[in-house]
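Every protein chain of the complex appears in place save one, which is left out.
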Amino acid sequence: MNAATLFGLCGAALVGIGLYGLITNPEPLRKILAFNLLGGGVFLLFGVIARRAAVAGLGGDPVPQAMVITAIVVAFAATAMAIALVQRLGDETGRASISSDSSGTGDGEEKS
Amino acid sequence: MSIASVFDVALVALILAIGASTILVRKAFAAVVMFVVYGLLLSIAWVRLHAVDVALTEAAIGGGMTGLLLLGAVARSRSVNVGGPWIGRPARLATCALCALVVAGLAIAMLHPPEVIPTLAPTVMESLPQSGLGNPVAGVLFVFRALDTLLEKVVLLLALLGVWSLAPDRAWGGMPGLHVYARSDPTLIFLAQLLPPVGIVFGIYMCWVGAKDPGGAFQGGTVLAAMWLLVIVAGLQKAPAIGRLWLRGLLVAGPVLFLAIGLAGWVFADAFLAYPAGYAKPLIVAVEAALTLSIAVALGMLAAGPPERAQQQ
Amino acid sequence: MSLVMDILTICAVSAGALFFLAGTVGLLRFPDTLTRLHALTKVDNLGLGLIVLGLLPQTSSLLAVKLVIVWLLVQLSGAVVTQLIAGAVRQHGADG
Partner (left out) sequence: MNSAETGNIGEASPARWSDVIGGAVIRAIGFFCFWLALTRGDPGDLGPGLIAAAAATWASLKLLPAEQWGFRPIKFAGFALHFFHQSIVAGVDVALRALHPRLPLQPGFVTYQAQLPPGTKRNTFCAIMSLMPGTLPCGTSGDGSLAIHCLDVTQPVVEQLSMEETLCMGALGSAKSDA
């Protein structure tokens, strides 16, 4: 097994770990964290694809690499937006988790 | 097994362990710290995949800036951190099965690459000399897929607009909070006095060198943003009110210049975002310089969060 | 001459790695946060310094300057960050 395949399997496993955290953890902040973890795994898969497409004089195909750079930036922007949303939600409802008993923000406001 | 492959196996094991503990650890603060470590380890993996540009971006944005954002969020939400109920055991097992399926699918795809691997690398290398750039990734970002890069900056600005829009009405146009970090510590002030000038030189270097070596506007802008945040957090300077004209001017300067050069491409070259022959490199350097400033301000303000206090005066 | 330089490199880098090992052992064995910080600042800085020193003969002069700058920046960050952590521990206890 060469290094690219090894990192490919690592990326695949990271996607699984991130997906598990995204589904099971009820705290929005932890969901954001898990989503970023998942994203890191997907980017790594792109890196492996780029590495395998290397030609003479290059370490990898620059097109997927450039796409990953763009993707990291967009993921950051989305994370910043999501965190701001979670914080506003927390300010409005006084709770920092989406538990199964609250159907929406209105519900939470009545309780708090 | 060579030393390099031993290193790779250890690195992968470490990445997976840290990634898993990011999910499993109980405290949100510990999870964020784990995530920052994960980002740094991942950037080493990128170096091993011969993608140094991506490694720099991952370390700066994926680990550093995202970590900063999440740390701020944890500090702010600590008082209301109730830790809701986790889902039940059957659902968790089902989730496990689902994740295992996804991993297996991806792993099979990774273990069986296509016979003829599709690659655009030769095409890029063929056309790169025309642009005058030496770094193929910068070539893709600013020449072949310039529209993606332009829209990426627009996404960043839209995210900032979104974050600002979440401020309460009375704070609109005011100053971002950042008080969760605020601590007038002489040691922090000492660092904020010494490090930023060095960081400025390094940020400009990262932007400048991006044309021929790994680096670029985004990595340089992140370094500048980090220095700016350090000065603000140490209390040497106030965070600017989001209504300030200079702030908004800097934010749009990069994308506007990029767009203007792109539109000029219709007149002087034959298409939108095409550069006239012979002028590609100076134009790209100008765009990168403007973008670096815009990115630095945008990242700094994104990390600072929505405005919380109304502007004084 | 180059043999002398190579021997110097091997000795210095090995010694640096040894100090990193000792620092890590200290990090694991020392009883509380503040004593662990001692292990981090002193021993790891020395380890990095020795590794940089060992690499100097193998590089061109400008790259050597870069290496020394890296070491100085790590010294600065090490000195500042440990003081910040130590201050926080003293004020809020190890949990804060």
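A, B and C are the chain letters, set down in written order, and residue numbers restart from 1 in every chain.
The rule is simple: a contact is a pair of C-beta atoms (placed from the backbone, for glycine too) under 8 Å apart; a residue touches a chain by one contact, two chains touch by 3 or more.
Worth saying up front: this structure is predicted, and the values here are computed from it rather than measured.
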>> With touch defined as in the header, list the contact partners of the absent chain among those displayed.
In response: B, C
> Among the options B:Val209, B:Ala253 or B:Ala269, which residue touches the chain absent from this view?
Replying inline: B:Val209
>> Among B:Ser5, B:Ser165 or B:Gln193, which one touches the chain that has been omitted from the display?
In response: B:Gln193
>> Just checking the interface: what residues of chain B touch the absent partner chain?
In response: 185-187, 189-190, 192-194, 196-198, 200-202, 204-205, 208-209, 231, 236
> What is the set of chain C residues that contact the non-displayed chain in the whole complex?
Replying inline: 19, 22-23, 25-26, 29-32, 34-35, 37-39, 41-43, 45-47, 49, 60, 62-63, 65-66, 69, 75-76, 78-80, 82-83, 86-87, 89-91
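Here is the rule we go by: only the chains that are shown with their structure count from here on.
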> What whole-number Å value describes the gap between the mean CA coordinates of chain A and chain B?
Replying inline: 13
> Just curious, how far off is chain C from chain A if you go by their C-alpha centres, in Å?
Replying inline: 33
>> Counting only residues that touch at least two other chains, what does the list for chain A look like?
In response: none
>> Show the residues in chain B shared as contacts by 2 or more other chains, in ascending order.
In response: none
>> Quick check on the complex: what are the chain B residues that touch chain C?
In response: 185, 187-188, 190-191, 194-195, 198
> Which of the residues in chain C come into contact with chain B in the complex?
Replying inline: 73, 76-77, 80, 83-84, 87
> Hey, which residues of chain A end up touching chain B in the complex?
Replying inline: 3-21, 23-27, 29-30, 32-34, 36-37, 40, 43-45, 47-48, 50-55, 57-63, 65-70, 72-81, 83-88, 90, 94-100
